[in-house]
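Left out: one protein chain. Kept in place: all the others.
For reference, chains read A and B in written order, and residue numbers begin at 1 within each chain.
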Amino acid sequence: MRKLRLITALLIASSVCLAAPAALAQDGDTAVTTQELQFVFNTLLFLLGGFLVMWMAAGFAMLESGMVRSKNVATICAKNIGLYSIAGLMFWLFGYNLMYGVDAGGWIGSFTWYEHPTHEAETGSYAGTSDWFFQMVFCATAASIVSGTLAERIKLWPFLAFCVVLTGIIYPIQGAWTWGGGWLKEAGFSDFAGSTIVHSVGGWAALVGALILGARIGKYDSKGGIHPMPGSSMPLATLGTFILWLGWFGFNGGSQLALGTINDASDVARIFANTNTAAAAGVVAAMVLTQILYKKVDLTMALNGALAGLVSITAEPLTPTMPMAALIGVIGGVLVVVTVPLLDKLKIDDVVGAIPVHLVCGIWGTLAVPLTNDSTNFGSQIIGILAIGVFVSAVSAVLWFILKGTVGLRVSEEDERGGLDIAELGLEAYPEFGPVTSPSTA
Amino acid sequence: MRKLRLITALLIASSVCLAAPAALAQDGDTAVTTQELQFVFNTLLFLLGGFLVMWMAAGFAMLESGMVRSKNVATICAKNIGLYSIAGLMFWLFGYNLMYGVDAGGWIGSFTWYEHPTHEAETGSYAGTSDWFFQMVFCATAASIVSGTLAERIKLWPFLAFCVVLTGIIYPIQGAWTWGGGWLKEAGFSDFAGSTIVHSVGGWAALVGALILGARIGKYDSKGGIHPMPGSSMPLATLGTFILWLGWFGFNGGSQLALGTINDASDVARIFANTNTAAAAGVVAAMVLTQILYKKVDLTMALNGALAGLVSITAEPLTPTMPMAALIGVIGGVLVVVTVPLLDKLKIDDVVGAIPVHLVCGIWGTLAVPLTNDSTNFGSQIIGILAIGVFVSAVSAVLWFILKGTVGLRVSEEDERGGLDIAELGLEAYPEFGPVTSPSTA
Partner (left out) sequence: MRKLRLITALLIASSVCLAAPAALAQDGDTAVTTQELQFVFNTLLFLLGGFLVMWMAAGFAMLESGMVRSKNVATICAKNIGLYSIAGLMFWLFGYNLMYGVDAGGWIGSFTWYEHPTHEAETGSYAGTSDWFFQMVFCATAASIVSGTLAERIKLWPFLAFCVVLTGIIYPIQGAWTWGGGWLKEAGFSDFAGSTIVHSVGGWAALVGALILGARIGKYDSKGGIHPMPGSSMPLATLGTFILWLGWFGFNGGSQLALGTINDASDVARIFANTNTAAAAGVVAAMVLTQILYKKVDLTMALNGALAGLVSITAEPLTPTMPMAALIGVIGGVLVVVTVPLLDKLKIDDVVGAIPVHLVCGIWGTLAVPLTNDSTNFGSQIIGILAIGVFVSAVSAVLWFILKGTVGLRVSEEDERGGLDIAELGLEAYPEFGPVTSPSTA
């Protein structure tokens, strides 16, 4: 019986108030202690932040569904729900203890699975499992970034196999170096909510993947021509962006890791405001700049401008003033508008613009930390960016090449032209609308 | 004036700290008591959990919109917003007091409407109305399950009439038996967040409705052929699944019913992790199994695999270890992949797979409780499953037959072929895309 359980819970609660002096009891009631209160508030922050970041998985799914052509939409949906699920399992099986089981100053934790602590073991300032949940959704975010870049040509299972290693091994090991308390932390590297540790990790894996996989058929011709392949649904792309923006309050706000004091609550509020301001500034910068450059606002750039602002503020969403948050976001928005055509010139085919958003702005955000946070320095930031970039790129490259050389990474030309949905899933995303073979196929 | 109200509130707050000894007062401040803290945290949990479960109504609307053909999409939207609204009114008018006004060990509460308690009456460990809100959205969830199965052929108003009785009478009465403290609770039946009490209730009502309503025209032919009728939008179905997954953290986590102690907060965290793990395991199981069985991943099975894992863990999301949560989810995912074609063989036409997901996995999850929760036993679980199944099926059957014999349940053959949107609403869901008469119509 649901309601009676509450009374029992209350009785238990009263009795576990270990630190409350008995003399305070009155009418069977006791005073609450700081430790107890902190524990509940901090755990609540992890759970709130966690479900908001979990929601970002839907945001990536919608953004990518809107940015690919209709013949590949169902496959990108399958990849997104698949990778989120894989992250959830791998971060339990290996990831968490690899990342947080590291010795101070060390390089790697242990290959053991995560187990729920018992009530008796909950002696810290938050529930252990709430931290697992919060860190797990961050791991999933890194994998989500990869799927967009490589869309419309990578096979489903090899992509998911990459995600197994990315979420179970690659992400946790580099995460251990800073957030796990390892050597990069000791080296002074600072990345509050993961511009580098989450976003550029996904970005590096995506970049290396894009280089090894090659561009979509018809995207670039031999004469240097670049052929746009417009996304199938702008409202879904917009929805995805709004979802990501919403989820980012959990991403950055939750990374305060504590809520139960006046200072922590104020800091979380400040993080919310700075996060929103950077995103808003990124949108406005991208809209104004595309109007100036191309005489028209580019909606996909505006959407990516929001994400650019968000990624840029993620490495340090707490210390900036509002004008600095806006400036960090503006530069992020400009970087995306500038980098997207640059990648096309280099014939690096990034379907959704994930490399400009998550890698380029991830680096920018990480470099910007010392501008507002006096306890950091550019040298340490550069060491962190390079160390993580080299590690993730190298291991990803090895992994992509192994997959390419064994099961193969790319669908056949025929399947790519006909669409991955029919080839990989045997269905269509929109069976009643539009052409089965898209006119955009060269 | 919004800001000044805070100061007043603070003054009131200080004065209502009844249990705080005056001797503690210092600078006008007083110590907080356990009862007060519990009250606020528990109420907050109900409100947070409640809005997440409310959001599941949108999830069902999107999942079902994606899984029906375009000619029936607007009608399924109307059904979903209609049923959520009806649940909100009926659970106020009858439902809550029928469900929670029952005597210990009893069968039924009272036919009176719910009234907000006054401040003076708020003496428990949570705000009374927060519990009403939380329980109301659970009731709406049960009704949401029915709409998907019966889509594409049931008339709008008879369906809504069924929902009036389901949410106002059927759901609350069976809910009273366990969560209201009635006879099933006394018999030892345990269903933490409603694998049986919510999900299989919707599933039984849907199954009986599907049997009485019959299959869609052209779904099954006389030679035993089964004709797939692909859903109109895979990204909307995917979005709906992610929404449901997100909402489930409120569904299961909120069912802890308390947050304000170290143990409760830890338990909510554990529930979040187990819920996510079961869903992830359900997705992976469904993807792997459909790849093995059909040589292709089936996206709709992957989505239903997530929901299968979620329903399966719902009866007991707290006591399992992580490996057990994964196992419970895997079995849920397998059950869905196996049961969907079985229903087709029986010519039971379930448009979205709600019977496999909510009924079959609801039973599985309920049976799995004693595997991890020592205070339960299989006998009591079976009694609960059977009692609720028989009651809901019998009353639903009577109600469906009454509706069939009076106003009629099913649209005309012409209207079904032309689509319910034109017939029932006089509009089209996508007036500019695709054929008005879908090519999938036999």
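Keep this in mind: a contact is a pair of C-beta atoms (placed from the backbone, for glycine too) under 8 Å apart; a residue touches a chain by one contact, two chains touch by 3 or more.
As the structure is a prediction and not an experimental result, all values here were calculated from the model.
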item	value
Selected from A:326, A:351 or A:399 as touching the chain missing from the view	A:326
Hidden-chain contact residue, picked from the options A:64, A:131 or A:421	A:131
For chain B, residues in touch with the removed chain	1-7, 9-10, 12-14, 16-17, 20, 24, 26-27, 29-32, 36-37, 39-40, 43-44, 46-48, 50-51, 54-55, 57-58, 61-62, 65-66, 73-74, 77-78, 80-82, 84-89, 92, 113-117, 119, 122, 127-130, 132-133, 136, 156-157, 233, 236, 239, 421, 424-434
Positions on chain A where the hidden chain makes contact	18-21, 24, 31-35, 37-38, 41-42, 44, 48, 52, 69-70, 100, 124-126, 131, 178-181, 185, 230-235, 237-239, 241-243, 245-246, 249, 253, 255, 257-266, 268-270, 272-273, 276-277, 279-281, 283-284, 287, 291, 294, 296-300, 302-303, 306, 321-323, 326, 430, 433-435, 438-440
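Everything below uses one rule, namely that only the chains that are shown with their structure count from here on.
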item	value
Inter-chain centre distance, chain A versus chain B - centres from mean C-alpha coordinates, in Å	29
